[in-house]
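The following block contains the structure, expressed as structure tokens.
A single protein chain has been removed from this complex, and every other one stays in its place.
Moving on to chain A:
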């Protein structure tokens, strides 16, 4: 049960690997810290050039596995549910600034850029989409990453009942409520504006796509 000290090596540990964790206790590991030999590479674990498995995060280690802490911000991966704000709009696509990935907000200044192409806005009648009737600048939109894209942006789709505009303000500045899948209603000036709305869900961080 002893933790070995860091050193240049001794009889039992000739290569001087550093502080090695013991598998049966739960302990805190730091990035680069070698883990027990039976830990497989995966979430929070990587194999270095010598075949030693090491931790890649600050995490807790128990029973040969690294427990990645929940609530940790990560870059969008394929099929991640992202929430972003529409920053640019043209007739072919809408550009969003992604601020929440899989329910976890990203650190300030660390936003990713996503593109929603007009053919990915909805599942039906994809070629007849008028992007001005689906999104407007400043709308907050939930989407799903369909591709990691190129160096400039991720590709995001809103082609699902649970994806689309979550929050938007009307032309006079008041927040609107979803009225149908394709329109929103402003209670202050009783106007209806077209948007591709997401089906109202109580907890967007737990969004599970239902068909």
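For this structure, a couple of remarks:
Assume contacts are C-beta pairs under 8 Å (C-beta built on N, C-alpha and C of every residue); 3 or more make two chains touch, one makes a residue touch a chain; residues count from 1.
Everything that follows uses one rule, which is that contacts and distances are computed from a predicted model.
Hidden from the displayed complex is a chain whose UniProt protein name, among "Cytosolic arginine sensor for mTORC1 subunit 2", "Ribosomal RNA-processing protein 40", "Signal peptidase complex subunit 3" or "NAD-dependent epimerase/dehydratase domain-containing protein", is "Ribosomal RNA-processing protein 40". When the full complex is taken into account, the listed residue touching the unshown chain is A:188, out of A:119, A:188 or A:206.
The residue touching the chain not shown here, chosen from A:136, A:160 or A:196, is A:136.
Only one residue from A:35, A:89 or A:121 touches the chain missing from this view: A:89.
Residues of chain A in touch with the missing chain: 89-91, 130-132, 136-137, 172, 174, 188-189.
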